[in-house]
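Missing here: one protein chain of the complex. Every other protein chain is in place.
The first chain written gets the first letter, and so on, giving A and B; residue counts start at 1 in each chain.
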Amino acid sequence: MVPEVRRHRSWFESPGERRAFLLVWGGIAALAVWYFFFGPRAHYDYNWRWSVVWQQRRFLLWGIGTTLYIFAWSLAFSLVLGVFCGIGRTSGVRWVRALSTGYVEIFRNIPLLVQMWWAYFGLQQVVNAALNDPFGLRILIPSTFACILALSLYTGAYMGEVVRSGIRSIPRGQWEAATSTGLSRAQTWRSVVLPQALVIVIPPLASEVLNIIKNSAVAMTIAITDLMFYSQKIEEDTFAGFEAYTAGTLLFLLLTLLAVGAIYLLQRLLGLKVRTAA
Amino acid sequence: MDTFWKWSVIPENAGFFLGGFRLTLTIFAIAWIGCWAFAVLFGAMRHSSRPWLRYPAAAVVEVIRGTPGLMFVVWVYFLSQPLIGYALSPFWAAVWALVIHQGAYGAEVVRAGLSSVDRGQLAAGYSTGLGYVGVMGWIVLPQALRNMAPAIVNRSVALFKNTSLAFVIGVIEFFRAGTIVNGRENASFAVFTFLAAVYFVCCFSLSRLGHHLGQRPGVIEDTTAV
Partner (left out) sequence: MRRLALALVALVALAAVPEARAADSLLDKVQQKKEMIVGVKYDFPPMGSINKDSGKPEGFEVDLANEIAKELGVKATFVQALSKTRIPLIVNGNVDLIVATMTHKRDREQAIDFTMHYMITGQRAVTRKDTGITHVSQLAGKQVASVQGGNAGPNLLKVQPKAILVQFQEQTEALLALKQKKVDAVVSDDVLNQFWVKQDPSLMLVGKLYTIEPYGMGVRQNDSRWRNAINQALMEIWDSGRYAEIHVKWFGQKPEFEIPWYPK
């Protein structure tokens, strides 16, 4: 047995590189510190008021609550939509394939903002004209419903693409082996293809899940009081813009980190090999 | 609620919509150049074998990718004066925000593209006597670009869609033109269906190009929903 030689991977391949690193990054960091605290920008009179933002933390918590609520529902719907769409796109039936392809192409090529506003204002007008006015009803489309609808349809289209690529990566040999052992088409899907396909596509699916959280910030524009809304509200009330936005950004990052952690845990619990996103 | 469809609102305000669309195209064009410049820089840094380039670039890219685009637009606009001493106009704040935000996603595309070229090619290139520049210019870049092409197109489509985010800071681009007309005329269905149709036509044609370019082996996938 040849003893394994462990190559010592050091950070720098030569002393010159270490000096270069220290000079470049250290210089940039020192410049930033000096610029903000001692240099010409310093007497811009910017007092750092982190404590004021801390006092308003309950707003941030409310915001996180709303964002998580939207996230949970959109996740559920878009996963379901994505799986069905992915199956539909690889189906043998022509009209199913056409329908799924149409869905994916339409909802991937329209900005989420347009979809959300359409769902909130446009759909309301349709409902008003078709149901409310003729029959005297009062069916309202609340903003959270519109947001979840738009987010689910939008993300579902992307997830459909991801699931489709996963299904297509299953070798044809598996299909043939399944039919030869007497499994029906539905059974093949359920027991052979889908479990493998879904596991394969966990990394890109995970990044789509993170995208739901980030895309939900747009909901602020249709009167949803999510994290983005409350970051701006804190800014209005305390006039501490930089601190409020930093808090909001950090919380968004925290949420994405939690989602990544949850997916990691899920993979562990299911006994799968943990795959990280590309 | 006289007529349900109110499609006449569209031709009545055609000039307004056209102005907004022109602005969207302008933002898209300028941001596209900046975005890929940023992406090439950070993508190359992330691909580098030197850890002291790779890790800081990775940190920057990951932080930017973890933030919502809307947040970025607002950040850049309001904090331009305190941070860089110059108050950006809404147009330029939107452009820079898009450059940085989409550039971070583009950096991933560039990195994947550079990695998609087989290591053996580099070795072969060096063995024929080409220097670093020669290997990069003649062997790596052409192949990397061919592999990246559909992902580049996909990113560009995403950039086009994200130009609509500029509306929160008052840029009267296409989406904003739509909301202004909508507010004035109360013709939500007509206006937003029209907006959706126009965006669809533009993005779909772009993505068809990407699909066409992607029909080759070795191509990298980039279908993220931001």
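Here, contacts are C-beta pairs under 8 Å (C-beta built on N, C-alpha and C of every residue); 3 or more make two chains touch, one makes a residue touch a chain.
Note that this is a predicted model, so its numbers are computed, not measured.
Contacts of the undisplayed chain with visible chains (whole complex): A, B. Note that of A:Phe107, A:Phe121, A:Tyr158 or A:Phe252, the residue touching the chain absent from this view is A:Phe121.
Considering the whole complex, the residue from B:Val168, B:Ala190 or B:Cys203 that touches the absent chain is B:Val168.
Within chain B, the residues in touch with the undisplayed chain are 13, 15-16, 19-20, 77-82, 85, 87-90, 168-170, 172, 177, 179-180, 182-184, 186, 188.
Residues 16, 19-20, 23-24, 27, 31, 34-35, 39-40, 43-45, 121, 124-125, 128, 132, 138, 140-141, 143, 220-223, 225, 229, 232-233, 235-236, 239, 241 are the ones on chain A that touch the missing chain.
Throughout what follows, only the chains that are shown with their structure count from here on.
Averaged C-alpha coordinates put the centre of chain A at 17 Å from the centre of chain B.
Chain contact summary for the complex, chain A toward chain B: residues 11-13, 17, 20-21, 25, 40-41, 44, 46, 105-106, 108-115, 117-118, 121-122, 124-126, 128-129, 133, 154-155, 157-158, 161-162, 165, 204, 207-208, 210-211, 214-218, 220-221, 228, 231-232, 241-242, 245, 248-249, 252-253, 256-257, 278. Within the complex formed with chain A, the chain B residues making contact are 1, 4, 50-52, 56, 63, 66-71, 74-75, 78-79, 82, 85, 108, 112, 157, 161-162, 164-165, 167-168, 175, 178-179, 182, 186-189, 191-193, 195-196, 199-200, 203-204, 207, 221, 223-226.
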